[in-house]
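Removed: one protein chain of the complex. Kept in place: all other protein chains.
First chain written, first letter: the chains are A and B, and each begins at residue 1.
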Amino acid sequence: MRDAYVIGAGMTKFGELWSNSIRDMFVEAALKAIDDAGVDHIDSMYVGAMSSGLFVQQEHLGALMADYLGVVPMPATHVESACASGGVSFRQAFLEVASGASDIVLAGGVEKMTDGADVTDALATAADQEYEVYHGITFPGLYAIMARAHMQEFGTTREQLAAVAVKNHRNGSKNPNAQFRSEVTLEQVIRSTMVADPLRLLDCSPVSDGAAAVIVASEAVAKKLGKQRIRVAASAQASDTLALHSRKSLTTLNAVVAAAQKAYKMAGKKPSDIQIAEVHDCFTIAEVIVSEDLGFFEKGKGGEAAANGLTSLETGKIRVNTSGGLKSKGHPVGATGIAQIIELYEQLNGKAGARQVENARIGLAENMGGTGASCVIHILEAL
Amino acid sequence: MVGIVGYGAYVPRYRIKAEVIAKQWGADPEAVTRGLSLVEKTVPGQDEDTITISVAAAQYALRRAGIDPKEIGAVYVGSESHPYAVKPSATILIDALGIGPHVHVASYEFACKAGSEAMYVAYSHVKAGEMKYAMGIGADTSQGAPGDALEYTASAGGAAFIMGRERLVAEILFTHSYTSDTPDFWRREGENYPRHGGRFTGDPAYFRHIVGAGKALLEKSKMAPADFKFAVFHMPNGKFPQEVGKRLGFTKDQMEAGWIVPWMGNTYSGSSPCGLAAILDVAKPGDLIFMVSFGSGAGSDGFIYRVTDEIVKVQDRAPKLRQMLDSDKVYLDYGQYAKYRRKIKLNE
Partner (left out) sequence: MITARYAREIPQRYRLEASKCAQCATVSFPPRLVCPTCKGRTFSTITLQNEGKLLSYTVVRVGSDKFSKETPFAVGIIELKDGIRITTQIADANLEKLAHGQTVRLVFRKIQEDGKAGILCYGYKAIVV
C-alpha cells in the first residue's frame, strides 16, 4: 500500500441547525474541504451517516451528495457503521488512495437529527433490536450498565466521570464549531437530570446536526499542492458482538483493543507516543474505558486519570478530546468520525488556536459504533 | 374418576387500599371498608395482564401436576379482560408453556364465572375420554369505572387447574350449572366499563343462581352442608359470599380458608377458582369441598370435590396463594393506581 495524506478539511458548526438540510450541510462541509485542499476535482467520495432513513426518510446518500456537490458521475458511497460511520468513511477513502485505485478521495460524514424523528429509537438501531432494544433499554442505559460495572469492579466514582465532562466542555469553549461553548462545573454535572442511573444529562453527548469532510490524497497529489504534511500513519478497524451482553467483559471494549493493536503496529508507535487523542465520548464512561483500552492508562484507572488532569489540555500526559469531544463539540452521528480527523489535522498543522497543543506531531482518532461493536482507529503523523 | 391433577394460582404484588379509593372520591373510608368487608385489592403491574397471570398460574399448576405439557389436549382461559377481543388468550399461553401445537384452545367469557366455565369444559373433555389432560383457567385484570362502587373491588389474579384421570389431588364428584337471562351486569361491545343494575345484582342475580346451583348440587349428591370441610362461592365483596353460604347452610368456619376477598378483591373470573386454590393449599386427604361460582348475565357453575392422598405431595411444589397474597406487597396511591390501570387519558 502507498502513503496517503490528509490535505484539506472543512466542517459546519455542530448544533441545532434549523435552517440547514442534510444536503445543505454536507455540501457546505465538502466545499470547505475541497477549497482548503486546493484540488480541482475528486476521484470518488464516501458519505458516512448512520440513520438518514429514520431521521429524514432519505437513503442513497452517496448519489444524493454527489449530485448536490456537482461531482456526478464520480462514484459515491454511503457508509454506515452506526456512530463509527464517519471513521469508516475515512478508512474507505484511505484504502482507496493507499491501494492506488484513486488519487483524490473525499471522506465526509453528516447527520440531521433535529427534524422531529424519535432520536432514541433511531439511535437504538445501533444495538440489538430483538434482544436489547426490545426490552426497553436505551443507549444511555447500555452505557450506564457499563458504568455501573466499571464502578463496581474498579471503584470508579461519580466525580471521576463528571471530570471528563468538565474537561471536554472547557476544551469545547475554545472551539468555534462546538455546539456547547460554555463550561460546566463538577456540581452541575452531578446534579443534572438522571437519564439512566448513574448517567445524567451532562454525562451524555447531545443531539446535533452537522457535517464534516476531509480530502485524502496520494503522495504525488499532496506534493504537487505543497500539502505533503499530514500522513495517515495507521488505519485499523475491528468488530465485536453487537449485544453488550455477549461481550467477554462489560468493562473492556475488545474492538477498541484489537483495532488499537493493529493501528500501533501499522504506525510503528506505542500508546506513549501519542500526544493527542480524539476519542468517542458518547458518554463520559466511554472516554474512561477507551482511554484504558487504547493503552494510555492501566485497566480500571481511566477515571482516576481524568480526575487528576492526566488527559487535560493543560496538564495532560496525553491530551484527550482537545476539540471538546462529542460531549461539548456535539455528535451529529455520521459526521463525528470525520470531525475527529479534522481536529487532529488542525492540531498537527498548528491551526488549533486556543486549543493548540505545542509541537503536536502524532494524533490518534478512535471512533466507535453502538456499545463498541465496531471500532475504527486512525493515527495521523505530521512530517 | 376425573378430577384435578395439578393446580396453581398467581397474585400480583401491587395493592391499593379501599380507604385510598374512598378518599379519592369523597366517600367515607370507614363505611366503605365495613360495608364491603374489604380492606384492599390486588392491582396488576403495567406489564401484567390476563395472559401473563394465566401463564404464571399454569406454570405452577404444571409443577404440581408433574406431567409433560405436551400431553395436555386443551387449554381454556375464562376472563372478562382478555387482552384481545379477537385472539384467544390461551394461544399465547400454549406457546409460552410448550404445550402446542397439537392442542385445542378457546377463550371463555361469562362475566365472573368464565373461569369455572373453562374448568368445567376442561373436566368434561377428560371425562368424555377425548384427551388425557385439559386445563381450565380463570384469570382477570378487571376494571372498575372510576368513582363507581365496583372500583373498590375489581382486582387481578388467576388460578389454573389441570384435569385428568391419574394421580388426582382432588376428584370431581358432581357438577351442576344453572343459567338464566338475568341482566344484572353487562358490557356492550365497544364500551370501556361494564354497567350494573345496582341492587338488582343481589337477590335476583347472585343469590338466585348460586342457591339454584348449590341446592341442585346438594340434591344430586345427596349430601348435606355439614358433610363439607370447605365451601367457596364467588366473592364480589366480603359480605355476599358469607350471606349466600349462610342461606345454603354453610358456616363461616367452612368458608374461612377460601374467603380471600378482603385482601384480594374480586378477581372476577379468578374469584372462586382462586378461593379453591387457597383451599387446596391447606386441604387434607378426604376433605370435601363445595364450590359455586357466579357470573352476571347470569349463571352459576357448581362443583363438589373430594381431596385425595396425593394432595400432600403437591401442595409445596409451588407458591401458595395466601403466601403470595400476604408477602412482598407494594401499595400504590390513587395516582399510581390510575396510571397502572390506564384510567388516565394519554396523548395518543
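Following the convention adopted for this analysis, contacts are C-beta pairs under 8 Å (C-beta built on N, C-alpha and C of every residue); 3 or more make two chains touch, one makes a residue touch a chain.
Owing to the predicted nature of the structure, the values given are computational and were not obtained by experimental measurement.
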item: Selected from A:31, A:63 or A:149 as touching the chain missing from the view; value: A:149
item: Hidden partner chain, touching residue among A:195, A:234 or A:362; value: A:195
item: Contact residue for the chain not shown (choose from B:1, B:31, B:312 or B:330); value: B:330
item: Which of A:48, A:87 or A:141 contacts the chain that the document leaves out; value: A:141
item: Missing-partner contacts on chain A, residue numbers; value: 118, 120-121, 124, 128, 130-132, 134-138, 140-141, 144-149, 152, 193-199, 241, 243-246, 250
item: Absent-chain interface as seen on chain B, which is shown; value: 13, 45-49, 51-52, 55-56, 59, 83-84, 92, 95-96, 98, 328, 330, 339, 346, 348
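Convention: only the chains that are shown with their structure count from here on.
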item: Chain A-chain B separation of Cα centroids, rounded to whole Å; value: 59
